[in-house]
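Note that this complex is displayed minus one protein chain, with the remaining chains in position.
Entry: subunit A
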Amino acid sequence: MAVEVTMAQMKFAILRHAFRGQRAQTAGTGAVLGGLLAAGTVYLAFSGPFEVLAAAYAVWLLGWVLGPVFMGGGDETVRPEYFALLGLPARRLATGLLTAAFVGVAPLVSLAALLGLLVVGVRSGSVLLAVPAMLLQLAVFVLLSKVSVALVGLALRSRLGAIGSGLVNGLILAALGQIWVFFAAFGQTGIPSAVRYLPSSWGLLAAQGDWRALAALVVLVLVLLAAWAALLGKRATRVSGSGRRRIAAASSGGAVIAKELRTWSRDLVRNHQAAFALAYGVGFAASPLLIGWNGMLPYAGPIFVVMAAAMASNLYGTDGTALWLTLMTPGASDVRGRQLAWLSVQAPIAIVLGVAFTFLASGPWPLILALLAALLGGAAGLIPLVSVYALVPGTDPHRRAGNPLRTSEDDGGLTGLAYLMLASVLVTGVPAGLTAIYLGWAGVPVGLLTGALCWWGFGLLAERRLRSHGPELLDTMRTGRKPQTRTSFRTDHLSKTEKAIAGWCFGLGAIPLIPQGILAAVFVSNGMLRHSWFLATYLPAGWRYPVAAGFIALGLAMYGTGLWLVRPNRPKPAPAC
């Protein structure tokens, strides 16, 4: 404990010196305002329903996380750099700094606010759980704040910048795709039940007698502490001190996997793409929680797979002319190695997402598992196939300019390729999905079968194409010119109007299809009338289903129009080559 106590004393000493004159006034004002807010929060614990208290704690958490990010990096009174020469282990440094972080006005004010948990504990008759819950909840606030600041700090100059921007982009796009949810949420009164499951409410759940929430808090604190320790290590050793693992593979297939896995973890572009797909999948599936509907939550895994596949649609193009090495070693199987590497990076994320969220929403298990198997296999097969057949020449990695995310000058081509991949991966999920819908668990073996077939068959086709047309692909990458014999599925042959129409169709097609169509029909069938902004629920009896069906048709027509506009066109018959 010596280190922890010393750091806390140090913080106390610095604060005592610092809180004089002007700063003392500022700190005093802050303490008074914070005290009022804390008192208000505690009052909620006495009077209101616990949902409102949960929302209040969510706001406290949000303040801890976003406050420092927007206001100059948060509390940096005791800095890790001060101890860099002491050679403390990262975990020890983190616990020491955490202890010091509890000394100060903001933690004190927050602790006061968390007294509300004690009140809840008394009201629910579980005081024994409420006291540790208070402390753990405060630790979560402080640690989440520290971790988010450390992340943002790193993001500004490193790989995490790419990941961060990927997450933000993914969330923004997902929110745009699900914009109806936000409209609906505005129209609703009351607090979405999802707030009860945020980490800010775990202390509240524990104070109500749920010991599992207390255990979850302990785990979260440990995880955050480990994350922060790791981030502190990065901060102290800014100049790339991380050791490089030696390649342990002993075969050519293993070598390709090792190379790809290293590229997945070290390449900013691929980091960005994985983060984007993850944020998109989670954001898209979770946003209906805002209106209290968890029916889309289980689809986060499948949506992630489809989006991750679209991101990897130009797999060979992003590596540029490094293809020459593949051409010079014809004995090795590049495609299979890349497939395995893609799967070993994306499949665990997809499976964890799918299983965890399906568990939270209690089903539908057969459909999700069937879709995961079919889509993962389909994507692993289609990625190499599409990227060799419809390669968009990129800029070689070592020739790229400042923005590492710009991999090609041909944005139109890349966008078209991503759409093509989205559509074709979705198709590979259809047989398993339909079987699961009509026959239940039979869908899972169907998914495994079609997934394995796609993996094997499409991979084989890609391998053959690479062998027969390798030099042409290399030439395309070297010169940036595509031979004019290729099927093009892209957006830059469209006029501005057509592009705009396609954009609106893809961007807004979900509104008539999902909320005004499918959901409205569900509400009507459940007898939930005059519900928020769902038009069909306001109509006279005979009109409800036809209107919902009309909206579904409109949504499908919009997606269809979009796809038709960017469909593949064949400008000339392909000459023999």
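The rule we apply is simple: contacts are C-beta pairs under 8 Å (C-beta built on N, C-alpha and C of every residue); 3 or more make two chains touch, one makes a residue touch a chain; residues count from 1.
FYI, contacts and distances are computed from a predicted model.
Asker: Given the options "ABC transporter ATP-binding protein", "Chemotaxis protein methyltransferase", "NADH-quinone oxidoreductase subunit H" or "histidine kinase", say which is the protein name UniProt records for the missing chain.
Answerer: Checked against "ABC transporter ATP-binding protein", "Chemotaxis protein methyltransferase", "NADH-quinone oxidoreductase subunit H" or "histidine kinase": the hidden chain maps to "ABC transporter ATP-binding protein".
Asker: Any idea which of A:Ala258, A:Leu426 or A:Leu556 touches the chain not displayed?
Answerer: A:Ala258
Asker: Looking at the full complex, which residue from A:Ala39, A:Leu198, A:Ala249 or A:Ile518 touches the chain that isn't shown here?
Answerer: A:Ala249
Asker: Among A:Ala332, A:Leu529 or A:Ala557, which one touches the chain that has been omitted from the display?
Answerer: Looking across A:Ala332, A:Leu529 or A:Ala557, the contact with the absent chain belongs to A:Ala332.
Asker: Considering the whole complex, not just the chains shown, which residues of subunit A touch the missing one?
Answerer: 240, 243-244, 246-247, 249-252, 254-256, 258-259, 262-263, 266-267, 319-322, 324-325, 327-332, 396-398, 471-472, 474-475, 478
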